[in-house]
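One structure, as structure tokens, below. Some questions next.
Removed: one protein chain of the complex. Kept in place: all other protein chains.
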Amino acid sequence: MTTSESAPPGAPRAEAPRVKVRGAATTIRFPFVSMLVLGLVVLVAVFAPLIAPHDPEVGQLSNKLIPPVWQEGGNSDFLLGTDTLGRDIFTRILYGARVSLMVAILATGLAGVLGTIVGLIAGFYRGWVEIVLMRITDMTLALPLMLMAIVLVALLGASLTNVLLVIVILLWPYYARQIRGEALAISEEDFIDLARVAGLSSPRILWTHILPNVMPTIGVLATLQVALIILLEASLSFLGVGIPPPTPAWGLMVADGRDLLGRAWWVSFIPGIAIFGVVLAANLLGDWVRDRFDPKLRQL
Amino acid sequence: MLLEVTDLRVQFHTRRGVVKAVDGVSFSLDRGETLGLVGESGSGKSVSCMALMRLVEAPAGRIVGGSVRLDGQELLDLSEREMRQIRGGKISLILQDPLSSLNPGYTVGNQVAEAIRIHQGLRGSALRASVVEILSQVGIPQAERRLKQYPHQMSGGMRQRVAGAIALSCRPSLLIADEPTTSLDATVQAQYLRLLSELQEEFRFGMIFVTHDLGIVARLCDRVAVMYAGRIVETGSTRQIFNKPAHPYAKALLATLPSLESRKKRLLTVSGQPPLAIDLPPGCSFAPRCPETMDICTEEFPAEAITGDRHRVLCWLHSQAEEMSLPVR
Partner (left out) sequence: MRRFVLARLAQAVVSIFVLITVLFFLVRLTGDPVERMIPPQVTEEMAEELKRAYGLDKPLIVQYGVFLGGLVTGDMGTSLYFRGRTVGELLSLRILPSLELSVFSMLFSLLIALPLGVYAAKYRGRGSDYVARIFSILGGAAPSFLVGLVMLRIFSVQLQWFPTGGREGFLSVVLPTFTLGWFVSAGIMRLTRSSMLESLYGDYVKLARIKGVRESVVIWKHAFKNAALPVITYATVIFAAVIGGAIVTEYVFAWPGLGSLLIRAVIQRDFPVIQGAVILIGSAFVICNFLADLAYAWINPKIRYTR
């Protein structure tokens, strides 16, 4: 909008500043509540051993199925009640946050690193390297996520490491696909040619010139995937092909109460609500980050 | 008079405040006459045109006052249902970009037929004949075969002719053309303008032609209205305004046009920025950019000066002149 001063005479003048009153631009407000919820979950996960009143994995059968404190028969020792084995649900929720967060952070990070490397290499080197890498990417994307996750974990054996591994295997192509496109565009810009003329090696150009330019995209994708990963891990654990008992994973806890819906709703619903809350907060944060930093990704 | 617009006001409610996009616009138009509406983008030309059809985007935008009379009928008092009969029937509008204004999902024939079906109630072969007729009238060769084509299968010039056919299909008495030629190249543009003139001869509709291009105004328009910040700051016959512009803004615009004979496309270039129509200061909105500004210009809004037959100016230079010239008249 400042071009009119500097533009040569007779040049078409810049469009006058218009007040935007319509169009599809809905700006989302910063999601304070979501940040609060996620911050709380992180704190709880870090300090779980300090806060938790009981042992997460061992309970006393004499304490089994105590309802939450606000219900009749509740006990202030067990704020959110106990499960069939007499374990304190509040404690297990706290420790469960550790599992969810660990999987979410590690899987997001590893998938992001792997996908970014593949995407950068494919976008920068082109040729057969690109063809091979992108074929693998497309193949992986062409498979149904949930189904493949279930089968892979089932084949490899249900464990925390395998759940992580499988999620990374299935999610890296999302980064690779997006990053490749951007690396492709950036490597055609003039400053990359300049860097080449200046004698910079290809890996160096990738590292110092292209990577910093795709960082925002990586960040946006990562934020968007956190919720998906938490949901995926919870679903796997719920189905019995995720994190094995007695580890307090939220999905597993929901499954524990599956047959107790009539008698002890809290066993399933309290961890269920925890998953719901975290996923909701992560989703809202993801939407905001995407809108704020990379509107191109709106369709994702 | 075919069309009489008096003191038309349109406001947009935005987060940053109320925008007076059209702030007291008045003009009139006869059958067969062409009015050129010129001004920078954002000056309120397009909003004024849409307001004539009562198509200001709700809920942000609202027509808050004034009067629009077509053949003596007050349009602002009509019900939405009655207004739909006017739209496309008595008033038509050609939008700027023929590619985006035609629906990519329907055939050309379907889109031209729609207005005819709505307003004239034709069906079947009569409808089809009518579509072919109007397409031929706007100079589309082999109209019959074009019916089944989609917009993207046509050239830009052909698409704009289709847009023209849609606008004229129900023989409107008023045609508004909102920069219809900006996206066309020079030769196609010239052909299109000639076509519009011919059709106007034939159908005798009144035309409001919105443009940036003063060359087109000189060739096509009988009268000119210069808009600035939601107001018409000067209006008069094309000859008057081109020969002896009264408002400093109009002078500045015309200074960018070396000669009337020049066929080169000229864009309006006046130094400085047009004001944002939020919280306009008192006084003349052109004052900050005006080379002939006086003390009073920043204090009070100029009264309208009528300096001749259908020639009016909103400027203190002439408000005074009017008082002085009164005894002479």
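For this structure, a couple of remarks:
A and B label the chains in the order they appear, each numbered from 1.
Operating definition for what follows: a residue touches a chain if its C-beta (ideal position, glycine included) is under 8 Å from a C-beta of that chain, and two chains touch if they have at least 3 such contacts.
None of the values given here were measured: they were computed from a predicted structure.
Every shown chain that the unseen chain touches in the whole complex is listed here: A, B. Residue A:Ala234 is the one among A:Ile66, A:Leu80, A:Leu133 or A:Ala234 that touches the chain not shown. When the missing chain is restored to the complex, the residue among A:Ile150, A:Leu206 or A:Val289 that touches it is A:Ile150. Remark: the omitted chain is touched by one listed residue; of A:Val33, A:Val46 or A:Met139 this is A:Met139. Interface note for the absent chain: among A:Leu133, A:Val254 or A:Val289, the touching residue is A:Val254. Note on the undisplayed chain: of the listed residues B:Arg87, B:His212 or B:Arg231, the one touching it is B:Arg87.
Touching residues on chain B toward the chain that is not drawn are 53, 55, 59, 84-89, 92-93, 95-97, 100-106, 114-115, 118-119, 150, 152-153, 163, 166-167.
What chain A contributes to its contact with the hidden chain is residues 22-24, 26, 139, 142-148, 150-152, 154-156, 227, 231, 234-235, 238-241, 251, 254-255, 257-258, 261-262, 265, 268-269, 272-273, 275-276, 279-280, 283-284, 298-299.
The working rule: only the chains that are shown with their structure count from here on.
Chain A and chain B have centres, each the mean of its CA atoms, that are 52 Å apart.
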